[in-house]
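The structure's right below; bear with me while I get my questions together.
Removed: one protein chain of the complex. Kept in place: all other protein chains.
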Amino acid sequence: MELRRFTQPNKPTNTTTVSNSEIAKWNILDRPLTRSRDELALSTFSFLFAEAVQYLQTRVQQVSELEDKLNQLGYRVGQRALELLYFRERINKREIRIVSILGFIRVQLWKFLFKKSADYLKKVTDREDEYYIEEEEPLVNRFISVPKDFGQLNCAAFMAGIIRGALDSAGFTASVSAHYIHRAESSRRAVSIFMIRLEESVMNRERRLAG
Amino acid sequence: MAITFVIVSSKDQLLFEATFPPASQTDETAHLREFILFASLDLLEPIVWSSRDFYLKAIDRFNDQIIYGLVTASSCRLLLVSDGKNEEAVKNFLQDAYELYAKLTMNPFYDPGTPILSTSFQERVQKLGKKYFG
Amino acid sequence: MLYTLFVVNKAGGLIYQQNFSETAAKLSSNDYLRLASTFHSIQAISRQLSPVHSRFGFGIERIETDTFVLQAFQSQTGVKFVVTASPETKNLKNFLRRLYELYADYVLKNPFYELDMPIRCELWETMLQRAVEDHQRASS
Partner (left out) sequence: MSSSTSRSSTWNKLGDAAYAKSEKVSADLVALTYGSFVREIIKDYEEPDQVNKELEKLGYNIGIRLIEDFLAKSGVGNCSSFEESAEIISRVAFKMFLGIRATVSNWNNEYNSCSIIFEENPLAEYVELPPEYSNALLYSNMLCGVIRGALEMVQIIVECEFVKDQLRGDDTNEIRIRFKEILQEQVPWNDEE
């Protein structure tokens, strides 16, 4: 096997005892986190995302399962993006209130990942624990047309997962889901909203802080 | 005087522990320092949710031991107990350790909130300890 | 004036057809399929006529008649965009290049589209419509 010849590194193969400092040169822990890499083509992301959707689609029976999986895929991104953003932008204050963290996600996190703020952040009337972020054209849906037989599937469930990951990471555990809504009869294309419902424990803390 | 450093998840799970110098892990005061750190967790909670700062300074003391805390953007707690004679070094250490932690969490193979097993992380924390606490 | 668009896959299968004008010839869907595969064959044959062998000759690029012109664009992968238009219509080459870009974006980056299958993508329709309108505006 030629593969072996090339890939066998010239160092002990017993991985449990290999000191990782041997590969220190390439270790993330030794590189500055603030260094911002060049941006990449949207095409690269779109092809990757489309393939992820196709991959997940073959592993589910129902549209709702596909949304769950996309949400989970995004969750891991959101968890990490929040921490990274604080370092990249050298932000020196944390957000400890609900409206502030949601605003932070709508503006800073969105710009960091998608190069623009989300369109709106709104409170659901009559629901203390529910908010939504509205976005006319979520980046991940730019090239996606969902076939009729997929019902109300919104692939921006991935972005809902990013919001959930960032919120959870910041200490605001919530459920987040993506939906299409038709704002006006006239417009053919629906806008997307990300429904955010905060957990009871988060609401209790918020009440104390507001108290 | 030995120093103990721990990383505790937002759900009060111990994720990582180090002592400086490393040998002091086994000394009899190590247990005490660990105990002091965990006792301070309850105190920490209201501070985390009332201040917007990352570095929370001294949050508790026990006899001559002072507990310092830093909370990350992902609500993870970095705590350190020392004799309080090197406050500036503690602050710098915690901030550098935070950056290491942030980089660690970028790794797709590390799930935030789970114990930190990376040996390279361990090595670098020790290096930091040496840098700031001799 | 633009009449009709065909998109033909590398195997000669019709994957998209659309009329842009009331005056466009109306054929049955079977006829469109046959037309697509016949044109595919003619292109392949015309490449054989080339005095210099090349993997990249597209074969026939343009057919002119009294009542319409046919302009074709083929990518190196074999996908063909064919448009018919009234004889005086300009910029057909650029129009087809633009469609190729739209195809790369709104068809191929759509996870619900299967390669070489008929194109059923709402956004492709929207963007195609826009491209047609732009072309007509520029030509009038």
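Which chain is which? They are A, B and C, in the order written, and residues in each are numbered from 1.
By our rule, contacts are C-beta pairs under 8 Å (C-beta built on N, C-alpha and C of every residue); 3 or more make two chains touch, one makes a residue touch a chain.
As the structure is a prediction and not an experimental result, all values here were calculated from the model.
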| item | value |
| --- | --- |
| Chains shown that the absent chain touches, full complex | A, B, C |
| Hidden-chain contact residue, picked from the options B:Thr19, B:Ser40 or B:Ser120 | B:Ser120 |
| Option from A:Lys115, A:Arg183 or A:Arg208 whose C-beta touches the chain left out | A:Lys115 |
| Chain C residues that touch the omitted chain in the full complex | 12, 40-41, 44-45, 47-48, 55-56, 75-77, 79, 97, 100-101, 103-105, 108-109, 115 |
| Positions on chain A where the hidden chain makes contact | 3, 6-7, 9, 11, 13, 15-16, 18, 20, 22-23, 26-29, 37-45, 47-52, 54-56, 59, 69, 72-74, 76-77, 80-81, 84, 88, 112-115, 139 |
| Residues in chain B touching the chain absent from view | 103, 106-109, 117-118, 120 |
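Quick note on the criterion: only the chains that are shown with their structure count from here on.
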| item | value |
| --- | --- |
| Central subunit by CA centre of mass proxy | A |
| Chain pair with more C-beta contacts, A-C versus A-B | A-B |
| Chain located farthest away, centre of chain C as origin (C-alpha) | B |
| Mean-CA-position distance for chain C and chain B (Å) | 65 |
| Distance between the centres, which are taken as Cα means, of chain B and chain A, whole angstrom | 28 |
| Distance from chain C to chain A - Cα centre to Cα centre, in angstrom | 39 |
| Touching residues (chain side chain A, partner chain C) in the complex | 43, 46-47, 49-51, 53-54, 57, 142-147, 150, 155, 188 |
| Chain C to chain A touching residues, read off their complex | 105-106, 109-112, 120-124, 126 |
| Chain A contact footprint on chain B (complex, rising order) | 10, 48-54, 71-75, 99-100, 102-108, 112, 118-121, 123-124 |
